[in-house]
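For this view, one protein chain was removed and the others were kept in their places.
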Amino acid sequence: MEAFSDGILAIVITIMVLKLNMPKDTSIEALREVFPIFLAYVLSYVYVGIYWVNHHHLITAVNKVSGRLLWKNLFWIFWMSLIPMATEWMGLHPFQKLPSLLYGSILFMCSISYIMLQSEVIKINGEDSKISESIGKDRKGKASILMYALSVGFALIFPSISYIMYILVAVMWVVPDTRLEEIIKD
Amino acid sequence: MEAFSDGILAIVITIMVLKLNMPKDTSIEALREVFPIFLAYVLSYVYVGIYWVNHHHLITAVNKVSGRLLWKNLFWIFWMSLIPMATEWMGLHPFQKLPSLLYGSILFMCSISYIMLQSEVIKINGEDSKISESIGKDRKGKASILMYALSVGFALIFPSISYIMYILVAVMWVVPDTRLEEIIKD
Amino acid sequence: MEAFSDGILAIVITIMVLKLNMPKDTSIEALREVFPIFLAYVLSYVYVGIYWVNHHHLITAVNKVSGRLLWKNLFWIFWMSLIPMATEWMGLHPFQKLPSLLYGSILFMCSISYIMLQSEVIKINGEDSKISESIGKDRKGKASILMYALSVGFALIFPSISYIMYILVAVMWVVPDTRLEEIIKD
Partner (left out) sequence: MEAFSDGILAIVITIMVLKLNMPKDTSIEALREVFPIFLAYVLSYVYVGIYWVNHHHLITAVNKVSGRLLWKNLFWIFWMSLIPMATEWMGLHPFQKLPSLLYGSILFMCSISYIMLQSEVIKINGEDSKISESIGKDRKGKASILMYALSVGFALIFPSISYIMYILVAVMWVVPDTRLEEIIKD
């Protein structure tokens, strides 16, 4: 199940890298032209990285693989699999309303489906298992969902505010996730 | 062998995601234009998911890896590997006869080759093993084959009936596969 | 090391499938046009399958992973990784001299590097290990190399003879590799 989890996110990164095309010629301008696409790649890479680290911790803790868990995992992967396309679209059209909106909506669905997956794991392992305690109220997860919802709203009015929110959520997560580190220490 | 099985289906999903191109501009129309391709992706994703969950259960149950098993697995993967191309063709040309026909034929071959793989596992593990009992008469598998055969026939006359049948088969499978869950419970 | 081996060949298959483009429209002619590319894919798929099954047996038998083994494996993968490009070129230009020549040369290098990898495994496990006995004189391996060399020669004069030889080698290998099955039985 761990190899499975790693494979999934590797797919998403692979595709994003593939969509990262080289500059069309060897001038500074051509390099500058691909820069927004590169930035969009960095942002999505960080998001996938966050999920990778968290999913790795989550799956390692699973006691028993059930059919429901596999389907919830597949549901989450489905939304993750749409990230590369949304990243490319947003990267090619920076500060445009629809691409910002789509990007935010997909991140929103990723976190909703991740929370569903997380509660399935809690259900399997029991409310008083280590993983349940460490996830706890999952304030970060809920705050992220709220911020994605807000940024989807802003996308149609001020796409740049959405961008700032996408970056804020990423920063909030990269800061070491102490809750999960604790389990490992035990 | 489990990592092997997961890798295979990860490939198919990767390729489908890759073929999922972004809208050509940032208008609502461009987004609407890619919608049939997106729907075709969702359908194929569900199919691959179904096979993933079932194949995962099947392979976990295998006692011994034989050369014949590897080749039957490769034969099944071959047909699975054609899904992305057929999905893309059908998605780009909705309600066209030939793409519907090809899509159905490939699904038909996928399920035929999966049944061959399944009976190889039964042969290896023995008729009275848990996995054999749980697969049983595999009514769902046989019904799917019949429905694919019918939908291939309809494709040349009413492609939309084929579409409905493809969706019906998917729905029939996503409903939790209780037979297999039982083995895990034991 | 087994996951490693499976990952490698999964890559090659992934890329070949990706290069398998859909027909340009929904006519029978467009479908017929992609047919030689499809046949080239089938042939290469069978080759990769042969290596997959054999490499799986070989790697499972390895006692100890050394740096030399990893590099010989990487050398073999290098040649395997060129198969998709050669397949696509040959598929798009059937019965052309240079594509046939390149395809044969790459298959030739694949089998040379595979034999190098095989002898490294024999060296690690010892001459009197089960795997060494089962590989034995490896007549099939040597015959394949000879046939590839011949088909490279024929490619510049009669590409169709090269094609027949490529198919013959594949058939020769798909016939169950009894030598290797024996080890598993033990």
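Should a chain be cited, it is by its letter among A, B and C, assigned in written order, with residues numbered from 1 in that chain.
Assume contacts are C-beta pairs under 8 Å (C-beta built on N, C-alpha and C of every residue); 3 or more make two chains touch, one makes a residue touch a chain.
These numbers were taken from a predicted model, which means no experiment stands behind them.
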{"item": "Displayed chains contacting the withheld chain", "value": "A, C"}
{"item": "Absent-chain contact - pick from C:Ile15, C:Val62 or C:Ala170", "value": "C:Ile15"}
{"item": "From C:Pro23, C:Gly49 or C:Pro99, residue that would touch the chain that is not displayed", "value": "C:Pro99"}
{"item": "Hidden partner interface residues of chain C, rising order", "value": "3-4, 7-8, 10-12, 14-15, 18, 64-68, 70-71, 74, 77-78, 81-82, 84-86, 88-89, 92-93, 96-99, 102"}
{"item": "Touching residues (missing chain, whole complex) on chain A", "value": "2-3, 6-7, 10, 13-14, 17-18, 20-23, 25-28, 31, 42, 45, 49, 52-53, 56, 174, 176-177, 180-181, 184"}
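The criterion applied here is as follows: only the chains that are shown with their structure count from here on.
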{"item": "Pairwise touch network: line, ring, star, complete, or other", "value": "line"}
{"item": "Interchain centroid distance [CA atoms averaged], chain A/chain C, Å", "value": "38"}
{"item": "Inter-centroid spacing, chain C versus chain B (mean Cα positions, whole Å)", "value": "27"}
{"item": "Multi-chain contact sites of chain A, meaning residues that touch two or more partners", "value": "3"}
